[in-house]
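A single protein chain has been omitted; all remaining protein chains appear in their positions.
Lettered A and B in written order, each chain numbered from 1.
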Amino acid sequence: MSTARRILPWLSLLMLILLPALAGKFYIELVAKIMIMAVFAMSLDLLVGVTGLVSLGHAAFFGLASYVLVLAAPDQYTAVSLWTSLPLAVAASALLALVIGALALRTRGVYFIMVTLAFSQMVYFVFHDTKLGGGSDGTYLYAKPTAMLGGWSLLDFNNSTQFYYAMLGLLTLIFAFLRLLLASRFGHALRGIRSNEQRMRALGFNTYAYKLAAFTIAGAIAGAAGYFAAVQFGFVNPEMLSWHQSANVLLMVILGGAGNLFGAVVGAFTFVLLQDLFSSLTKHWLLLMGGFVILAVMLLPGGLTRVSDSWQAWRARMQGG
Amino acid sequence: MDLSIFLIQVLNSVQYGLLLFLVASGLTLIFGIMGVINLAHGSFYMLGAYAAFTLSSLTGSLFWAIALGVVLAVAFGYVLEWAFFSFLYRRDHLQQVLLTYGLILVFEELRSLAVGDDVHGVAAPPALAASIPLGTTMTYPVYNLFISAACLVVGALLFVLLRRTRLGMMIRAGASNREMVRSLGIDINVLFRVVFALGVALAAFAGMLNAPASSVYPGMGNQVLIICFVVVVIGGIGSVPGALVAALLIGFVDTFGKVFLPDYSGILVYLLMAIILLWRPEGLFRESAI
Partner (left out) sequence: MLAAKGLTRRFGGLVAVDDVSLELRRGQIHALIGTNGAGKSTLINLLAGELSPTSGAISLRGRAVLHGRPDRLARLGVGRTFQRSNVFSEFSAFENCRIAAQARIPRVWALHESAAQCRSSSGAAERALAAVGLTARRDVAAGLLSHGERRELEIAMCLATEPSVLLLDEPLAGMGAEESTRVLDLLRRLKLERAILLVEHDMDAVFAVADVITVMADGAVLASGAPEDVRNDPAVRESYLGDAI
């Protein structure tokens, strides 16, 4: 890895630590939201970039956790404890991922993509068509979870700056955890599966089990992200589970560059900022977004963190004709 | 359930299934032959419906609207393949997913710019606007029967095309071995363009045909797309007979599901898919390509 690549994550961390001192509330809340999406994107990167599993239904795990938080509260005005609701939400997402993964991983390639999409649609319809969680209108969460320890309130999620640092902590924690995972034998096996699954099986790896484990872990992390998204937003609706959400997070991963985790973070930042930019320009901003998606994937297939690779590939194509 | 209601539901199931079949057959052909996963396929359905609306307002006749619409769809498909999709063949599935997703956004907004976001109704042609009686109290719209009939005819033509014509043979050969087809002197690029245009036309035609029966609204393409994915997964990629069986199966499960379990009807189709996957991960008809 070049020096630039080594330093970049640390530099970014430094900037993120300093941000609240320099910026106003609007930006603090915006970047907190982006960091949540970055965690969501990293979880998908574990699947797509590391294991080679293209899931088009990852939003199901994100959204389920949000709904679990809202449903765990006896009513909209009572706060639940972070210590009980977060594990519950993450466990729910992990369980859903285990079930969906167990079925979906029986398929390969394009079938897998379509099946993950279809299953997440199923979850979407459960929340959209039934009265669970307010149906298509969604539900509000007026009281944010409390983080009490022995009578003292550790974190006040109503305070934007505290919430921001909590999210930065989450992002750093998940990033470190995933880095550790990737360096382990388990992580190496996942990369092997992406490279050549048949060979991995011939060598003695039970690839189904590895893929299922990765799928479940990714679902759990997405759940954590979804939980805090609901905390910040104060509102959940089925759109958090929609396939647009799944496609968006997939885009974030590709935009930034799949497989190295940092790319997912970069992608999340880029995507959300662009989304804000485009929507401020015109009512028909989806046209700009669509056009951008097409250009980005065509021209930068390796993502932003691999610009030099894409540049070399482009030059080679130009010369080789 | 009384007989006439049952009969109505059966007719609805068949109609829905056959429409799905038309759209899904295009999707499965494009995937089976060119290896491209195309998320924008639902957009063709939507564009067909909106075309039916605009063209029938212009010409005053649904028949002419459909005729003109099909011609436009074929031309559009031909150009789109040349301008965009031909670049997707070499890309991996992930890139295809994102590129065609971008295309959905573009199509949605272009349509929004061109004709707005309103929900529209399209009038059935007067000759078919009547209802026939079923049993003593119920009636059934003639137009819906027409939809099923038209789908059957087109479906039959598709089978004839694939099984009995030279073009069909080339298509089937191209599905199993692209290189061999190329070496036989057949221009594979033109073949792909034809198949793509065919797929677009089938989806658009389904959209046009169904416009008078259900309304024309912005999100209609997406819903159809995902169900079509389920059809293709259940039926097996590249298999047109598989798409027919799967589409009809889904038509029945969905329609009767809405009757007996209205709150859960949305998830029944996916449950069906889950069950079939447990049994056959590569679809019902994986062995026979097309």
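A few remarks follow.
Basically, contacts are C-beta pairs under 8 Å (C-beta built on N, C-alpha and C of every residue); 3 or more make two chains touch, one makes a residue touch a chain.
None of these values were measured; they are calculated from a predicted model.
Considering the intact complex, the chain excluded from display touches A. Of the listed residues A:K131, A:R185 or A:R317, the one in contact with the hidden chain in the full complex is A:R185.
When the full complex is taken into account, the listed residue touching the unshown chain is A:S195, out of A:S136, A:N159 or A:S195. One chain of the complex is left out; on subunit A, the residues touching it are 180-181, 183-189, 191-192, 195-196, 198-207, 210.
Note that in this section only the chains that are shown with their structure count from here on.
Residue ranges on subunit A touching subunit B, taken from their complex, read 48, 54, 56, 103-104, 106-111, 113-115, 117-119, 121-122, 125-126, 128-130, 243, 247, 250-251, 254, 284, 286-287, 289-294, 297-298, 301.
Residues 31, 37, 87, 91, 93-95, 97-99, 101-106, 108-110, 112-113, 222, 226, 229-230, 232-233, 237, 263-267, 270-271, 273-274, 277-278, 281-283 of subunit B touch subunit A in their complex.
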